[in-house]
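Each remark here refers to the structure printed beneath this line.
Only one protein chain is missing; all other protein chains are in place.
Each chain gets a letter, A, B and C, in the order it is written, and its residues are counted from 1.
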Amino acid sequence: MLSQEKIICHRLLDPRYGLYQLVLRGKIAATAQPGQFVHLKVGATTDPLLRRPLSIARIDRARGEITLFYRVVGRGTALLTDVKEQESLNVLGPLGKGFTKPAEGELLLVAGGIGIFPLFSLLEAVDRSRVKVKVMWGGENRQFLESAGLPILRELGVEYEAATLDGSLGQKGLVTALLESSLHRTRTSQEMHHSAVAGAGPKDSVLQVAACGPRGMLKAVTEICCRQGVPVEVCLEERMACGVGACLGCVCTVKTATGHKRRRVCAEGPVFDGREVVWDEG
Amino acid sequence: MLSQEKIICHRLLDPRYGLYQLVLRGKIAATAQPGQFVHLKVGATTDPLLRRPLSIARIDRARGEITLFYRVVGRGTALLTDVKEQESLNVLGPLGKGFTKPAEGELLLVAGGIGIFPLFSLLEAVDRSRVKVKVMWGGENRQFLESAGLPILRELGVEYEAATLDGSLGQKGLVTALLESSLHRTRTSQEMHHSAVAGAGPKDSVLQVAACGPRGMLKAVTEICCRQGVPVEVCLEERMACGVGACLGCVCTVKTATGHKRRRVCAEGPVFDGREVVWDEG
Amino acid sequence: MKVDLTTRLAGLQLKNPVLTASGTFGFGEEYARFYDLALLGGITVKGITLEPRIGNPVPRIAETPSGILNAVGLENPGLEAFLSTYLPRLEKLKTAVIVNISGFSLEEYAKLAAALPENSCIAALEVNISCPNIKDGGMAFGTDPQSAGEVLAVTRKQTKLPLIAKLSPNVTDIVAIAKAVEENGADIISLINTLLGMRIDLDRGRPLLANTMGGLSGPAVRPVAVRMVYQVYQAVRLPIIGMGGISCWQDAVEFMLAGASAVSVGTANFINPLAPLEIINGLEAYCRQKGYHSVKELVGLAHRKEEPFDEEKR
Partner (left out) sequence: MKVDLTTRLAGLQLKNPVLTASGTFGFGEEYARFYDLALLGGITVKGITLEPRIGNPVPRIAETPSGILNAVGLENPGLEAFLSTYLPRLEKLKTAVIVNISGFSLEEYAKLAAALPENSCIAALEVNISCPNIKDGGMAFGTDPQSAGEVLAVTRKQTKLPLIAKLSPNVTDIVAIAKAVEENGADIISLINTLLGMRIDLDRGRPLLANTMGGLSGPAVRPVAVRMVYQVYQAVRLPIIGMGGISCWQDAVEFMLAGASAVSVGTANFINPLAPLEIINGLEAYCRQKGYHSVKELVGLAHRKEEPFDEEKR
C-alpha cells in the first residue's frame, strides 16, 4: 500500500495545458484496478503537506508499471513537475474501489476534459473481443484532446466521438449532447421501448456507461442515462486528506433505503453508481 | 542585493562531515567583502521558511563568482544539497560588515572547525607581499581539515598550524593552545615587554588577529589576545530572520561608553571587535 | 541498553507513549492494513455522539501552509451503532482503545459515559469539549472553565474509566481550563484540539470550506501546542497527552520534554501512515542515545533550570 515507486518516464505532453505523463514502476501495478487511484507525496517538507490523488490511467502488470497523467493546477502539481526520471516517489496505493468491468455487452466511456484519464485503464482492461467499447470525449479544443490522449485512443483502435467547445474537432458543444443523441439512437435502433424510468435496473440493458469529468457533467450524464434506463458509473473527485477512509474528509452523499448517507470517495469510491449519488446536496 | 545567482559548481567535499562547496555566478561577487555573508532561499515553498546565512568564502571578481562552503546540519542545508549546477538560487547579499583588511604588519587567522570559511576570503584579499599572514586552525581530525579546506591553504601557499582533537594532524588539542603559545613566543621574541593588560590598544602592535568559530572558542581567543594586547576581530553567528537589520532577531551585546548595547549581527556584524563583545551575557 | 517504553497516565497503562488522535484514525481499521495496531500505545477513535451524525457538506478539507483545515462536523455512526458494530471489531485489534465522546448538552455527555462499557477494550474515555466544527456545543464547553468543569463532573459520575479531558486551544487562558477539569474529576488532560481557522477560495470569492470555518491541525500548529503543554504542565498535576502537528520522533520528544507523558499522532497519519511506528522507534533510540532507561524520564525535562544534557555538550 505504501510504495517507493521508481520514475520510469516523466514528460511534458503539452505546455499550454500543463499536461504531464508519469510512468512509475513498483509494487502498485500488480494489484491496481481500473478506476483506482494513487496518493502521491510531493516534495520532502511539510509544505505542501497533503498527498495528491491521481487516477491510475494505465496498468502494465507485465512490466510492473502504472501510468498517471496530470494537469498542473496548483502548488502540488507544479512541484510534481520537478521530479526526475530515475528518482523515486512515495506513493500510497492502489486506493479506492474502481469501475465494474463488464464481461460482455456494450460499454460507453464518457469523459469530460481530463476525466478521460481513469477511463483509459478501464478501456484497456475490458476484453474488447466480447465487449463493444466506445468513447465519447468532450474537451476545450482539438489541441487539448490531442495532448490529453487521443493518440492513445487511436493506438488502441477504439471507436470514439469527440466534442469540442470551439468545434475544432468533432461536434461543437458538450459531450453530453453526443451522449444524448447516441443513447437515443441506440435505444431507438434496438427498439427497446422501455419507459424511461429513472432507476431502471441494469438487467434491462446490455449497455453500460462509465463516466468521469466535472461534477456538473457527471450529473447531466447520470440524468441522461437514467432517462434511457442505462446503468451508469461515475468517477467522483473530492478534496482528500488521508485517501484511505480514516478522516471522513472526502465524502459524497448517496441515497439508500434508510435515507441519505455519506460515502467516502476514497474508500467506497471514487467510482459510484450514478443513480445513487445525491447530486444537488453538498 | 537580491540576486538570482547561477550555480556554477556544487559538489560534495566529504560525505562523513556533510561538507559541500557551492560556486555562484552573478552580481554578488562585484561588491563582496571578506567576512560578509549571503542569505539563501532554499526550496520554493514556505517550509523551510527562512533564508539561510552562509559566509562568502572566496570572491573571484574577474569571473563574477563567489564560493560558499557549507556543512549539512539541519533541514535547510539538507535541502540545499539538492540544488543542481546550472540552476539558479535566490540570494540576498552581500550582507553585513566584514573584516578590517590590514595594509601591513602581521595577520593571524584563527579558525575553529568550519569557522575557517569566512577567513579564506580575508586571506585572499590581503596583500601578502606587505602583510605576513598565518593561519591557526583547529578541527576534529585530519580528515575534517583536509575536506574543509587544507588544500586551499596549501594552494595559496600560506603558513599554517593545525590542532586536532585526536592529534591526527598538528598539535593535539584546541586551537586556542596554539594561539596562546604562539602569541607568547611572538611577544617574547619581539621583546615587547608591555604589561599584558586586557584592552591594550591596537596601536601597540603590528599584529592583528581575525577569528571565527564556536562562541566559546571566540571568547577564549579574545581573552588571550586581550592579555597579549593584540587587537582581535571575531566573526559571530546568530540565528537570523531578515539578514538585513530589520527584525532585531540576531543581536549580540557590546560594551559602549554609555553601557551595554545591542548590535545586530547581520548589520553591524557579523565581524566585531572582540574586546567590545559581551561574551557572558545572552 | 533496554529502554522501558511503558507509560502510565493515572489509571491508563500503555505499552508505549504513542497514541493516534481522534478523527484522524477512523475506528482503526483503515490503518490496520498498514501495520499491527497492537504495536501502538493505543488508538483514539473518531468522536462519538449520542445520535448518528451526517456531518458537514463538502468541501471539508483545505490545505494551508504546513497544515490542514477540516470541517468534518463530527460525522459518526452514533452511540448505538458504535456499540453494536464497531466495538466488537475494536476488541480484535488487541490495542488500548480510547473512545472520544462529544455531547451537545451535559446530559448527552453523561449518557455517553454511562453507556460505554467499563469492561471491554475501552481503556479510557476522551471527553471532547473542544470540537470547533459544530454549532451550539462542542467548543463552547471548552472555552469556559465553568462549563468545562461541569462536563467533566457529570461524566465522572457515570464511569470508572479513566477520563481524559480534551482541551481547546482557542482560549485566552488554557491553564484556567486545565485547572477546572482537574478539579472536576479529569484523570488526564489531552491537548490540543484544532485551532479555529478559515480559507477563502479566490476563484469563487467564498469561504473554501462548506462550513465556512474549520479546525487547523498539522505541523503549523505545533508551536502553539508545545507552548500549551508546557504551560499546563507547570500548573496542574494531571498527566498530559500532547498532540498537535506531531510528525516524527523529534516532535514527540519535544512534547515530552515540555511535559507530555504520552503523545497522539493525528494529521501526520494522512501523510505517512507509518508515522506512529517510526515515532515509537525513534523515541526508543533517543532514550538509548541520551542514556535514559525509561521514556518516562523525558517528561517535563525542559522545565528544569539547569540544562539536562549539559554533560554531553562540548
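FYI, a contact is a pair of C-beta atoms (placed from the backbone, for glycine too) under 8 Å apart; a residue touches a chain by one contact, two chains touch by 3 or more.
If you're wondering where the values come from, they're calculated on a predicted model, not measured in any experiment.
In the full complex, the chain left out of view touches A, B, C. Touching the chain that is not shown, out of B:50, B:125, B:177 or B:206: B:50 (per the contact rule at the top).
Contact residues of chain A toward the unshown chain are 46-47. Contact between chain C and the absent chain runs through residues 64-67, 69, 143-144, 170-173, 195-200, 202-207, 212-213, 216, 218-224, 226-227, 230, 245, 250, 253-254, 257-258, 286, 301-302, 304, 307-310, 313. Residue-level contact of chain B with the missing chain is found at 1-2, 41, 46-51, 92, 238-253, 260-262, 267, 281-282.
One rule holds for everything that comes next: only the chains that are shown with their structure count from here on.
Shared contact partners of chain A and chain C, listed by label: B. Closest to the middle of the protein, by Cα centroid, lies chain C. Mean C-alpha position of chain A lies 58 Å from that of chain B.
Shown for chain B are the residues that touch two or more other chains, namely 46-47.
Residue numbers of chain C whose C-beta contacts span two or more other chains: 65-66, 219.
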